[in-house]
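For this view, one protein chain was removed and the others were kept in their places.
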Amino acid sequence: MNVNDFLKTHPNKPANMDAVVACVKACYACAESCTMCADACLAEDQVEKLRRCIRTDLDCAAICAVTGEIVARLTEPDTGLMRAQLQACATACRVCAEECEQHASMHEHCTLCAQSCRACEQACNDLLAAI
Amino acid sequence: MNVNDFLKTHPNKPANMDAVVACVKACYACAESCTMCADACLAEDQVEKLRRCIRTDLDCAAICAVTGEIVARLTEPDTGLMRAQLQACATACRVCAEECEQHASMHEHCTLCAQSCRACEQACNDLLAAI
Amino acid sequence: MNVNDFLKTHPNKPANMDAVVACVKACYACAESCTMCADACLAEDQVEKLRRCIRTDLDCAAICAVTGEIVARLTEPDTGLMRAQLQACATACRVCAEECEQHASMHEHCTLCAQSCRACEQACNDLLAAI
Partner (left out) sequence: MNVNDFLKTHPNKPANMDAVVACVKACYACAESCTMCADACLAEDQVEKLRRCIRTDLDCAAICAVTGEIVARLTEPDTGLMRAQLQACATACRVCAEECEQHASMHEHCTLCAQSCRACEQACNDLLAAI
């Protein structure tokens, strides 16, 4: 499944399709990463030191999934609503990346999750600049 | 199930519990309302005139569900993340209420949905003022 | 917001409205309960003994939210799809209730969550018997 090919079949085409496609991909990838990182943290021996990471991962996973879904919709979008949700997503990704980066030397899943979060933060900010 | 009773069993207690409880309730109620309004619009004879309402309902339902979930979590909250998501939710509720209010004379589900959206917009703004 | 009043405004009316309304309410209530129980468990001192409870809560919360949304839709339902999802929801609620019941004497949130899960399991089974 290719997001770009799929969105080209939509009756409506946004002017900023490249930024839309990049943002949808980054949001879904980050939702997966944060879901997997929260779960891996929960299985770690020192789970009591990872409470904030688990919580932030769960928040970020949920926010990214919703943001990806909203950006992927091309029918009758509301720019104000989309901007507000993209800003929330960029914030959640930054907060989650900062938290995961603190555990990156201990847990490889936190390294990978921080990368997904930073990529999604960037993609949201790029789309914010394009709408 | 009573959100207030439930949150009282949490090891952590926020200072602004009343605003938290009101916001969680309003978010879940609005997620339900917007889900049902989108579906009722889809069944209406003149569905082609309700495209924007369906799309906005779907966005608002998803945003309210995620916001309710995040506000309900009391473990290691991040105020910046929560503020950004509450602002997105208040915006989505306002946009969806404005759309539903345009169809309120025709469709009772739009009347009810607009009420849920306005109540949730208020509850998000009240919590924003309390954190 | 009253689910019963809302669903009455839908162009379509199911034969088994009472069971539908009860199931929608129970699913959304259980999604909230499981979300809050997972978060409360995460904050407990002995979080390392609550891994299975947190994981099962997260699964059950997500399954209940989706099931409530699907049952609340009255437009062009597919009975086979709905039955399969109701069975998955009843299973998730039973598994989560059994887990929470093991911690009920220690954690009041687990007592409350188990009650929500048992109520939702029953509501799903009642609707399965009515469709």
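To keep things simple, chains are lettered A, B and C as they appear, and every chain counts its residues starting from 1.
By our rule, a residue touches a chain if its C-beta (ideal position, glycine included) is under 8 Å from a C-beta of that chain, and two chains touch if they have at least 3 such contacts.
Nothing here was measured: the structure is a model prediction, and the numbers come from that model.
J.: May I ask you to name the displayed chains that the omitted chain touches in the full complex?
T.: Among the chains that are shown, those touched by the missing chain are A, B, C.
J.: Per the definition of touch given earlier, which of A:L42, A:I63 or A:L127 contacts the omitted chain?
T.: Residue touching the absent chain, from the options given: A:L42.
J.: So that we can see where the missing chain sits, which residues of chain B does it touch?
T.: Given the touch definition above, chain B has residues 39, 42-43, 47-48, 51, 54-55, 58 touching the missing chain.
J.: Touching the missing chain, which residues of chain A?
T.: Touching the chain left out of view, chain A contributes residues 1, 3, 5-7, 9-12, 24, 28-33, 35-36, 39-40, 42-45, 61, 65, 68-69, 72-76, 107-109, 112, 115-116, 119.
J.: Considering the whole complex rather than only what is displayed, give the residues of chain C touching the chain that is not shown.
T.: 51-52, 55-56, 58-59, 62-63, 65-66, 69-70, 73, 75-78, 80-81, 84-85, 87-88, 91-92, 95
FYI, only the chains that are shown with their structure count from here on.
J.: From the C-alpha centre of chain B to that of chain C, how far is it in Å?
T.: Whole-Å distance between the two chain centres: 19.
J.: Return the residues of chain B touching two or more other chains; collapse runs of consecutive numbers into ranges.
T.: 65, 69, 73, 75-76
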